[in-house]
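One structure is given below, represented as structure tokens, and several questions about it will come after.
Note that one protein chain of the assembly has been removed; the remaining protein chains are unaltered in position.
Residue numbering begins at 1 within each chain, and the chains themselves are lettered A, B, C and D in the order written.
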Amino acid sequence: MDRNQIAKWFKEPSKMANKYSLHAIYFCTGCGIIEVPPVITARWDAERFGVIPVATPRQANLFLITGYVSVKTLKAIIRTYEQMYEPKYTVAFGSCPINGGMYWDSYNTIKHLDKYIPIDGWIAGCMPRPEAIFVAVTHLWTLIDKGMANGYERYKKYYRAYRRNQELALGKLEWPPLYPIGEHTEGGECD
Amino acid sequence: MVNPVLLIVVPLGFAFLIPILSLLSKKAAKYIPPIPLCFNIVVSLLLLPRALENPVVVSIGGWQPAFSINLVAGPVGILLSAVVAFVGLLVSIYAVDYIREGATDRYHMLFLLLLTGATGVVLTGDIFNLFVFFEILCISSYALVAYAGDKAGIESAVKYLIQGAVGSSLLLIGIGLLYGLFGTLNMADIAKALQSPSSLPVFVPMALIISGLGVEAAIFPLNGWLPDAHSSAPSPVSAILSGIAIEVGLYAIARVVFTIFGLSIDSTSNFLMFLAVLGILTLLVGEMCALGQNNIKRMLAYSSIGQMGLILFALAMASSYAVVGGLFQLVSHTLAKALLFLTVGYMTYRTHSLDVSALAGIGKRMPITSLAFTIGAFSLIGLPPFAGFPSKLLIVRAALATKECLFFVLIGGALLGTVIEAAYFFRIVQVLYFKDGNTNIARKQVPAVALIPIVIFVILIVGIGIYPKFITGLLSSAAAELLNRVDYIRNVLG
Amino acid sequence: MVGRILQFILYPLVALAIGVFFLGLARKITARIQWRYGPPLVQPVIDMIRLFYQKSVSHGPVFAVGLIMSLAGSIVVVLFLPFGSICPLSGSGGLLVVLYVMLLAPMGIALSGGQGANPNISIGISRKLILALGYEVPFLLVLLTVMTHYNTISIVQVVEAQRDIGWSIASLPLFLSGVSYLLILPAMLGFRPFDVSTAPQEISSGPLVEYGGKYLLMATIEHALLLFIDIALFVNLFLGGAGNPIIFFVKMLIVFVLVLFIHAAFPRLRIEQAIRYLWKWPTALALAGLIIVTIGRS
Amino acid sequence: MIEQLKRELEATFKGVSVTSEADRRITVVVDPLQALALLRFFKDRGFSHLALLSAVDLIDKHAFELVYVLTSYVEDTGEDAVPGELILVVKSMIPRDKPTFKSVISIYPNAEPYEREIHELFGIHFDGHPRLTPLFLERQYPIPPFRKDFDTRRYVEDVFGSIPAIGDEEG
Partner (left out) sequence: MKPQLILLIAFGGAFLTYIFGKISSKLRDGAAVAISLALVAIFACLYGRPLQESFYWGFLGLNLSLRLDALSWFFAIAIVSLGALSIIFSLRYMRDRERTDFYYSMMLMVNAAMLGIVLSNDLISFYIFWEMMSWCTFLLISYNQHRALDAGMKYIIMSMIGSVAMLAGILSLYVSFDTLLIPQIASSLATASPGYVLFVLVIFGIAFGIKNAIMPLHTWLPDSYAEAPSPFTAVLSGMLTRMGVYGLLLITYVIGGMIGGTGLGSNVSKFNYVLAWLGALTIVVPTFIAMLQNDAKQLLAWHGIGQGGYMVLGIGFGVATANSLALAGGIFHTLNHAIYIVLLFMSVAAVQYRTGGVRDLNSLGGLVARMPVAFVGALLGISGLIGLPLTNGFVSKWMIYKALIIEGHPFLAFAALIGTWGTILSVYKFLHNMYLGQLPEKYKHLEKSPFSMQLPIAVLSSAVVLFGILPGIPLRVINKICTWLGFSSLDVTIWGFTSETGTLNTINLLAAIVVVSAVVWVLFHRAAKSVVVAQDDNYAAGAYVPRDKYHYTAGFYEPLFTMLRPYLRDVVDEFYTALAGAVRKSCGAVRRIYTGDVGNYVTYIILFLASLILVQLRWRPW
């Protein structure tokens, strides 16, 4: 935790600020959300590290995807992820987003979440404990330090592939694509 | 040189000429009436300068005053006869085109008779003569009301006849009693001989005469006949009835009260106060009945009752300003009400129904007539640029000048009446201009013949409204003549 | 002259610093009350730096103009308030102008929120304005009591008057209005019992829903300044507004901590409950104060 | 009370078998044609609460079994009723190859979501149902997923497996 090394602050303030002010969007995607209240309240207090839950994606720069992702929830996750703005990081909770976990053969859950949205950090475990969340957060700090937490750049770079996968999984999406894809934007004008 | 008797004789002569002429050619009858009326206007204008200094007294038949029938052509008489003749002329021009079906020649004869009666009442100085002319007036108006020939017309004419008869009989009894008391029929003689009007033997004839004349002058309890008569009569007839007949009745009451009984001079009796209260009562009843009315002619009839109440109130105040205001209101009401009835005549003729809502959209179809109607209505309410405003102004000023709180209350009632009047007239104006309807009628003006009188009336109303000095001079001298009884007696008895 | 220009520049920065310190203190003390360790005192500064570098969403020109107008309004109000001995704009209108310039802040946020075109924003703004109407009734009564009592409309003269006759909260009528001011302070600052307009759970932080990086930065600065203004106004009017800034800051700190305890302990009221409360006790006290003052005066 | 009910049932409906397992639970098996009449019959008797509507895929009998579980809100369902409510299970079998059945919304309005769910997951069409739109699932499935002949692993393999990972095909 190099929060109070003033020199670093002056050298690269945006990276340091991003590290020590991670506002997580409070969006219950799956069974893992039951882990978040103890994390942010008295016993484990994530606010020590500057992590507080916020209500809207606009104010957030950290997206915790907690638990299995059903096909219907994926639509909401994509929409929320696209409504957040750079620099933004995603951390996937539990084994289900990694490879489907115990729902590996269910027709209704998404197996590999990173085929649809970029993920910066994974926490294994079928519902990891709060301490694991803090490990993830500190791991995320090092990633930010090394500049490897570049999920949002990957999303921008391979947006066409991401969009194609999303439409493969969900069928036609109502909202226009985030970045101009060019050849097959049917109708909707890109913003 | 010019003898006031001509004013009565010429129209009477022409009246009897019409049936003879109609034997020759049916159509000629309707062009006759305007001639004697023009003659009357010319004569009264000629008489005017002489009458202004002192009234022209003429005794027919050469007998001495105690017995002779004499005419007193003072400023009041001349003024009113001029007004009667003028309005009669315009309405006769209007009737030329309006009256087509039925016995037109009999209509024109009765019309002339009515006007002669009115002129006679205005000019006469003898109470029995007053009664005779009064009878001519009433009988011809009964017949004219029934002229339309439909059920409503006849029924209301019969009702009018009955009430008129009762009124005339009361008048006759009153005159008889007076004749019994004073042995003379000449107003000036009676006035000279009469001391205190409040003594019982004098009061009873006065009461009789006033109620008799009151029936014709549409005072509150006595005017049951007016709404039916004026609404079911053809428009020119109701124009004449509202315009002239009831005004003449009111003049007769004023003449009787002021000259014969001299109530204005002796301060003991406050009978005038009673008349003033009666006037305001008539005003309020007339206006309130008109508010809820949706038959347009009945509404105009009720508004005539209202206006009569106002004039009676003004005259009953007996101060110089008040009487001037009263006479001014009388003239402006005659002009405005005649205009209203004439315009309504053609509107209802075109829409075939008397209902106010049927008049929707007439503003676009008959623009000039509805503009004339609006000007007439605004003048009746008393809005500034029109004739009604100065007259109402004078009446209110006179009432306030008396400084008695009763008159404050009464004038308050009068102003409330004005507000109610404004309410229903503005509603009609809205219906005329701002409601769409009657799209099927062709956008055609009133025929030219009817248009002349309407335009003249409008010019007169606006002219007097903007420049009232035009007739205030004549009115003040007329008021003076009405009020001071002594000059009247001196002039007549010489 | 140079001193005045320096005052013009430094005073808002000092006010901002105090406001941000209060925000950090608020989070720290609430955490400690909730038995948590809580973020460092400088956490708001870190958040603001992060927001400064964060990209954000805009919904059109009014979205930004409204926010700029509201922040400018707050800063200008700060210039009107005497802080210890410094008072840059004392001579141009006094309390009435402060009252009306304070309107700019809520109007600005309402305007920019309006263009955000989000149902949460509209509900948030309507609650914010209703709440404002709620606390304005007692607030205006309090200000009128003070102005009528000292028969002046300039804050500087009120402070000078208190220097010789002691704190105005000591005199009976103004004690009532001082207590009433304290009762409505949480509503004015938007703290817990009354933070119904930016409730994260119900309407996902009301007017702030669409505010991203720099917009959220402006909103936080504006909230910090609001803290400073309301508490400085209270200290000036009721606690005598000390000679040098240090004592002034200590007085502000005491008042702020008092309000903070209420903030940390109470659950959020519904908007009707808030209005009913605001129009019952604080208004009664303020009205009593005003009646006593007017009777005393006439 | 149960015997009296049983007698009435046999009297009015032919070919219906009534068995009672536990002390307050009766199972009635009826052929689809008379099912609606039976449900109407029970509704009039006070069983106004349709607790559950579910289907069972009897793949070996080539049939779907529709199970309606009825209870009553009111304590006593008749004059001499036993205190405590009575649970009724009405079963009817429909052929698997043309799985259609009449909708019971006219009798039990709250059956609407159940019927949509069964339509979505079993593919049983309820004619007379206002809107048989999908309730839970996001995607279209060749065979309704709850049917026994739906091989979920193969479906997952060819649907989700076929979606390439990001970044690897561009090298």
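Please note the rule applied: a residue touches a chain if its C-beta (ideal position, glycine included) is under 8 Å from a C-beta of that chain, and two chains touch if they have at least 3 such contacts.
On a predicted model such as this, the values are computed, not experimentally measured, just so you know.
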item	value
Touching partners, among the displayed chains, of the absent chain	A, B, C
Per the touch definition above, residue among B:Thr259, B:Gln293, B:Gln307 or B:Asn438 touching the missing chain	B:Gln293
Selected residue (touches chain absent from view) among B:Ala28, B:Leu46, B:Ala193 or B:Val419	B:Val419
Residue among B:Ile162, B:Ala193, B:Leu406 or B:Ile459 touching the omitted chain	B:Ile162
Residues in chain C touching the chain absent from view	12, 51-60, 62, 64, 67-69, 71-73, 75-76, 79, 89, 91-94, 96-97, 99-101, 103-104, 107, 110-111, 114-120, 122, 125-127, 129-130, 132-133, 136-137, 140-141, 144-145, 147-148, 151-154, 204, 209-210, 212-215, 217-218, 271-272, 275-276, 290, 293-294, 297-298
Footprint left on chain B by the chain that the document does not show	158-159, 162-163, 166-167, 170, 197-198, 200, 203-204, 207-208, 210-211, 214-215, 221-222, 224-225, 227-228, 269-271, 274, 285, 288-289, 291-293, 378, 383-385, 389-390, 393-394, 396-397, 400-401, 403, 411-412, 415-416, 418-420, 422-423, 426-427, 430, 433-436, 467-469, 472
Residue ranges of chain A at the interface with the undisplayed chain	27, 56-58, 75-77, 79-80, 83, 85, 174-176, 191
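Heads up, the rule we're going with is that only the chains that are shown with their structure count from here on.
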item	value
Innermost chain, taking as reference the mean of every protein Cα atom displayed	C
Gap in Å, rounded to a whole number, between the CA centres of chain D and chain A	41
Rounded Å distance between chain B and chain C, as computed from the means of their C-alpha atoms	79
Residues of chain C whose C-beta touches two or more other chains	none
Pairs of chains, among all present, that meet the touch criterion	A-C, A-D
Chain A partner contacts - residues on chain D that touch it in the complex	136-141, 145, 150, 152-153, 155-156, 159-160, 162-167, 169-170
Interfacial residue positions of chain A with respect to chain D in the complex	71-72, 75, 104-108, 110-112, 114-115, 118, 154, 158, 161-162, 165, 168-171
Chain A residues touching chain C - in the complex, by the definition given at the top	3-4, 13-14, 16-18, 20-21, 23, 26, 41-42, 45, 47-48, 50, 52-56, 58-59, 61, 83, 85-87
